[in-house]
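Yeah, one chain of the complex is gone here, protein chain that is, but the others are all in their spots.
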Amino acid sequence: MPLWLEVLIKSVILLFVVVTSFAYAMLAERKILGWMQLRPGPNRVGPWGLLQPAADAAKLMLKEDLTPETADPLLYKLAPFISLLTAFSVYAIIPFGASASGQTWAIGNVNAGILLILAIGSLGVYGICLGGWASGSKYPLLGSVRSTAQMISYELAMSLSFVGVLILAGTTSLDGIVNAQARWWFVLPQFVGCMIYVITAVAETNRAPFDLVEAETELVAGFHTEYSGLRFGLFFIAEYVNMLTVSCIATLLFFGGWNAPLHLTFIPGVAWFVIKVACFMFFYMWLRATLPRLRYDRLMAFGWKILLPLATLNLVVTAIVVAYTG
Amino acid sequence: MASRKHLYNPGAILKGLSITFGFMFRKRPTIPYPSLKKQHSPRFHGLHELRRYADGKERCIGCELCSSVCPANAITVIGAENSPDDRRSPGERYAARYEIDELRCIFCGMCEEACPTDAIVLTPRFEMADYRRGSFIYDKDRLLVPPDAGVGMPPDDRPGGIPGDLGRVAEIKSTTDVDTGYSATWRGEILKTQHEGLAILKKPEAQE
Partner (left out) sequence: MIAFWVLAAMLIASAVWTIVAKKPVYSVVALLLNFATLAVLYVTLSAEFLAVIQIIVYSGAILVLFVFVIALLGSGVAPFPTGPNRLPKIWLPAGLFTLAAFGFLIYAVSNVKMAAAPATGAVGNANVFGSVADFGKALFTVQLLPFEATGLVLMVAVIGVITLGGEQMSDAEAQQSRMRADRAVREAILREGKG
């Protein structure tokens, strides 16, 4: 099979899987939020509301695609696609499992995998900040300015929390990192790093309690206030795909990827991967149902004065320990 | 420093998380409305109804007190003399036309308090949604209960209270209407679904 055909087939399958998981992650979030607030959640479309994503998609597609008069038409139309593109392209290098012979299940295996994920993730902010700016009205602008500041601030601590793992694994390739966790998961030696990553990941994906970017009570809907119909849907997809991405990364870096815990190897590695990612997704929804939004200055202070020094300290301690114990 | 202590207190966050987690498994009070209907109290102020006596005669005597007391000007009554060979009501007069604009109505219940013969009462029915504004003007055809629909006791026979007393209006409501129920189809599907809902309600509580 020629390489391009192989990549194409893999991409189509992966795209299908990711979009389906987005749809049901969204439904699961609404269900779980509902249960935590003593509501049943969506249950009208199909049995247990299982067809709700299809109904939502149909609704969004049929809505009118509005462009405000004050908007910059080109960037306004382009921004959702930037968001979606960066959200999806990360999946080109995320491995989901490995066959017995050590062949990784991924579209591409890049040596600098974790760095490439950081790079693509850092581009994700453009969709939000260009979209907010191009809307030509004040709430989206405020949302986009907030998102820029927030994502740059938390990206630093996030990158530093990666480095501890990289020092322990001695490689930047994702399957190398997972293989290095065959004995124990990095969440044990890198507990601080893991906590920092989980917190910064919530901030990077603009989820509650760090959803200052789309704070409904202050900014209407933040950067996507003016968007409607399918373009809003694209932002929506991008947000959930980003959630899936950070869950995948957390699984790969700190929770052993597709390694089975306690030698429960009769369940295939891919299933373990999916279970771990699902646990993370649940955790994010759980956080959203529990914690109130941070005030903006406290968000910044937390990022710069607590997380960043802590991440640096964690990095230095890890480096010293690894240097002395070999 | 107190604020900082609370802001970065992981114990408090964990406690909050445990509370929300616990709530996931609590019994949810939601009633899945269109499929399961809860009965309102008999004294609920819902859709109006014009009553009859046991002999089938209309209670309304066309006095227009309801119309004059109505704070929203929603009621129009045009009375007429009863003809000797076709007596609609026991009194001299009856309502030739009786219309309530349910879009204007504020469901305050003053009409039923004002009515000297307990002819107009507010029922617990509340599902009146429609697609046209015109269909919210309920005329006598839709307000008057059918002759075979069951009746309350005639006012004079009832024990205690003065006519128009709230307690007695509640009593007259509770004698007929939804609980004993009439399977009349004159108000169409609305009533039917309400009865189905009631049937479900009477079973042991089926929570979703």
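A and B label the chains in the order they appear, each numbered from 1.
Assume a contact is a pair of C-beta atoms (placed from the backbone, for glycine too) under 8 Å apart; a residue touches a chain by one contact, two chains touch by 3 or more.
Not measured: the values here are computed from a predicted model.
Undergrad: Give the residue, chosen from A:26, A:84, A:98 or A:125, that touches the chain omitted from the document.
TA: Hidden-chain contact among the options goes to A:125.
Undergrad: Looking at the whole complex, which of A:152, A:182, A:271 or A:320 touches the chain that is not displayed?
TA: A:152
Undergrad: Which residue, A:108, A:189 or A:209, contacts the hidden chain when the whole complex is considered?
TA: Per the contact definition at the top, the residue touching the missing chain is A:108.
Undergrad: One chain isn't shown here. Among A:171, A:228 or A:312, which residue touches it?
TA: A:171
Undergrad: Suppose we count only contacts with the excluded chain; which residues of chain A make the list?
TA: 70, 72, 74-75, 108-112, 115-116, 118-123, 125-126, 129-130, 132-134, 136, 141, 144-145, 148-149, 151-152, 155, 171-173
The definition used in the following text is that only the chains that are shown with their structure count from here on.
Undergrad: Where on chain B is chain A touching in the complex?
TA: Listed in rising order, the residues are 7-8, 13, 16-17, 19-21, 23-26, 28-30, 32, 208.
Undergrad: Once bound in the complex, which stretches of chain A touch chain B?
TA: Against chain B, the touching part of chain A is residues 32, 35-40, 43, 286-287, 289-291, 298, 302, 306.
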